[in-house]
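So that we are looking at the same thing, I have put the structure below in structure tokens.
Every protein chain but one is kept in place in this view of the complex.
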Amino acid sequence: MGIQQTFYEAMREHGITRRSFLKFCSLTAAGLGMGPEFAGKIAHALETKPRTPVIWLHGLECTCCTESFIRSAHPLAADVILSMISLDYDDTIMAAAGYQAEEILDQTIAKYDGNFILACEGNPPLNEDGMYCIQAGKPYVEKLRRMADHCKAIIAWGSCASWGCVQAAHPNPTRATPIHKVITDKPVIKVPGCPPIAEVMTGVITYMLTFDRFPELDRQGRPKMFYSQRLHDKCYRRPHFDAGQFVERFDDEGARKGYCLYKMGCKGPTTHNACSTVEWNGGLSWPVKSGHGCLGCAEDNFWDRGSFYSSVTNLNVTGQVEATADKVGGILAGAAAIGVAAHAAASVVSHTKDSNKGGAQQ
Amino acid sequence: MTETTTPNGFKLDTSGQRVVVDPICRIEGHLRIEVNVDDNNVIRNAVSTGNMWRGLEVILKGRDPRDAWAFTERICGVCTGVHALTSVRAVEDALGIQIPANANHIRNLMMLAQHTQDHLVHFYHLHALDWVDVVSALKADPRATSELMQSITSWPKSSPGYFRDVQARLKRFVESGQLGPFSNAYWGSAAYKLPPEANLMAVSHYLEALDFQREIVKIHTIFGGRNPHPNWVVGGMPCSFSLDGTGGINMEWLNLVSSIIDRSIEFIDKVYIPDLKAIASFYKEWTYGGGLAGKNLLSYGEYPDVANDWSQENMLMPGGAIIGGDLSKVHEVDLRDPEQVQEFVAHSWYTYPDENQGLHPWDGITEPHFELGPNAKGTKTNIEQLDENAKYSFIKAPRWRGHAMEVGPLARYVVAYARGEEEIKDQVDGLLHDLGLPLPAIFSTLGRTAARGLECSWAAHKMRYVFDNMMANLKAGDTATANMDKWEPETWPKVTKGVGHVEAPRGALGHWIHIKDTKIENYQAVVPTTWNASPRDPKGNIGAYEAALLGTPMVDAEQPLEILRTIHSFDPCLACSTH
Partner (left out) sequence: MNSKVASGPHDPANQRAVYVFEAPVRLWHWLHAFSFAALAVTGYLIANPLPSLAGEASDHFLMGDIRLIHFISAYVFAIGFAVRVYWALVGNRYAREIFYLPFWRPSWWKGLFYEIGFYLFLTRRQHKMLGHNPLAQAAMFFLNTLVTIFMIGTGFALYSEGLGIDSWADRMFGWVIPLIGDSEGVHDWHNLGMWVMLTFVIIHIYMAVRADIIGRESSVSTIIGGWRMFKDDQP
């Protein structure tokens, strides 16, 4: 998983001589406003093991995954960015802008072809030729495809990149599409959540750097270490669920006693995430602990399941028509019962007539 | 004809060289700026383009109004929570729900925490690099840096050894040759004015602030379960107090909130404000970027002191509108009045039946229509230059009584100043005095950046005030956090509408909702960055970004530092602006 090639080796592979490599180093030193004595140090650094380059792209999104990332307490986000990886492109925090920013993408492809990690936050819209998300005058999906072509692997940050999330909710006006449906020839590690927990994000990155391999993924491409259980399996309110003690209204007696939030629509029983174990903001709390049910934010389709406050959710056939199993099924069974009653009545009438006529049937 | 004057009084000249900056980085979302510069590299025309659209207003139709907060919260993760609060307020307005006093206090605390954290991150991580040369910090003398720091603040992390360590770390980083997010930037540009010591001090605080901001948001985690994107509920707050039981908010968490408030006040007042003053003192001659600030400013007012009272007298930060730079009159703003807030789409990638007319948000329409003007250069999927005489942005053009308005911390501060708010006046006058600047100096890029810093401090201190009020209320025996009387849709009127508003970190935010048969019939958001990054309206009035860039000289048109400075001073959020 780690980048085996150093920068120097990569440059040599691209037919660049040692002389021009050293020249590059002195230019870099000069470009940074440092004296020529730094050139040698830069060359040394580049010849030894470099930090793994990460290109972090933003599609249609709310940038909350980045916001979550910088909340990481262990490791600190600053340590990840400055000491563990080389975050060479991330439009939300990078210093350069305009064409100087976009040039970095070319440089990355030239230097680290097949050796950088592509971190995707948000997703590309496909309607209107991709122009619902424009970057440098072009559709974002073009940039995504290009960088994906050259990267080693993709991390899909958050529910946007993993599933589509809010902009892909019915009727998905821009045809926002998750990464794995656009890029099909590269491994995609999904780290869903809207947003994902900070320490889950940095945990995934540090796992890859530490063990030099991808974390084991579940059937849907999520790291097992954080997503293989439902919140409900480790929820501290679970004894109340099992006992049949539920919050029936916000701020009722049960709420003050910390009863289970299932009746308030908690999606803990169907949501795979680490909230009930890792918790949020340095292990301080998580939605259920604060008194609101889980929205199911790490699951596909969680926006289109009808009210967040109901334990029986929308079948999600047509997006937003309220069609829960209980409603559809109730109508079905109700209709059957009425039909049966009517048929029984008709049968009695018909049978009596037949019997009176002398019994055509018997 | 290349020279025109806009109805709102700005001269535009498109004859000079066109410079395109796309992407504008260190913001939220995707923004493009095009400018024309004259022979002296002075900006004579500016075009601001919102480069993304997701369609939240379309997606919300037909949904349960009680769910809307969660959808709108995802409009933005940077100003997380603000759309959620606006949304629950809109629904409560539509349904006539009165929230309990504690819910009001908690919401105020969460919003104040949001301002504190958002402003802090903006200053250090999104804006500072426009003024601070990171590489120059390598040349600083740690001892002199320590002296500089100790001359302006009593913050303990100020020893020579501390700065030596930071510098060594920075040096290792730069020497690695992998500059990460600092690659390809404009280090060494003549536009940077800080001495190396000030740069080193700022870089240290870049790291400290990145670490500290994590603490502030824990207030959201306690009351809303997490940050980003804490939880809210129509009718109050989803959290409960259980002061003498187990299950809800208890004394331990309250103590944590209290401690976060104290630490926030200390960090802002001992690090942020001194840095702001120190940096500003080196850029006093850089007086550009006023634009609309000296003319039209808008604030809705925020932080109702007493729950459910929306009068400006009850607001901790009262709002209103300033027109034509006349600070002697603050106009009342009525968000229900169809004549006041309207949105236009003549130059936006949407359509209306009649694009010469604006629509009040209750009647708003969001129908996308992407189309480049006849004079645009390039192709549909490879735009080289936009045609600002046609449609050119996914941002609508909101207007107040027909005026383009600037919103944000500066607008709030000027409105509150004009209303004679003592605290605000003291802060502003004090800062201007320290820097030796007159009041009009505040109508500038630096003024905007300064107002944000002052507000950050104000918000941190106000958290203490609100927290103490909440504790007094709890002590008086009121522990309610939610009013669930109108929770069930059966209790709702068949048709109703409401409006909710918030002063978000970036400015005035409103959500307008129409509810019919218990479902959302129409939902419209008019967002701070929609105001500021607004394209032109049918009459040709330009918005705040475009106006603020005019007249700014650039050191080197190839290095858009000056554009970044002014645009960043607004703290753009493009995901918000187009939603």
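Going by the order they are written in, the chains are A and B; count residues from 1 in each one.
By our rule, contacts are C-beta pairs under 8 Å (C-beta built on N, C-alpha and C of every residue); 3 or more make two chains touch, one makes a residue touch a chain.
A quick note: this is a predicted structure, and the numbers were derived from the prediction, not measured.
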### Summary
Touching the missing chain are A
### Residue, one of A:S83, A:Q107, A:T277 or A:N316, that touches the chain absent here
A:N316
### Message
I'm checking contacts with the chain that's been left out. Which of A:E67, A:D88, A:D251 or A:E299 qualifies?
### Response
A:E299
#### Entry: Absent chain, residues of subunit A that touch it
218-220, 224, 228-230, 233, 239-246, 248, 254, 259, 262-263, 267, 269-272, 296, 299-302, 305, 311-316, 324-326, 328-330, 332-333, 335-337, 339-340, 343-344, 346-347, 350-351, 354, 360-362
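Throughout what follows, only the chains that are shown with their structure count from here on.
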### Message
Suppose each chain is reduced to the average of its Cα coordinates; what separation in Å results between subunit A and subunit B?
### Response
26
### Of subunit A, residues touching subunit B in the complex
7, 25, 28, 31-34, 38, 41-42, 45-46, 50-51, 53, 58, 60-68, 70-73, 76-78, 81-83, 85-88, 90-98, 100-104, 125, 128-140, 142, 165-167, 169-174, 176, 194-195, 249-252, 255-259, 275, 280-282, 284-292, 295, 297, 303, 306-309, 320
### Message
Which stretch or stretches of subunit B touch subunit A in the complex?
### Response
20-30, 32, 51-56, 58-59, 62-64, 66-67, 70-71, 74-78, 80, 121, 125-126, 129, 133-136, 138-139, 169, 173-188, 207, 210-211, 213-214, 217-218, 220-231, 233, 235-242, 245-248, 368, 370, 378, 380-384, 394, 480-482, 484, 487, 559-560, 564, 575
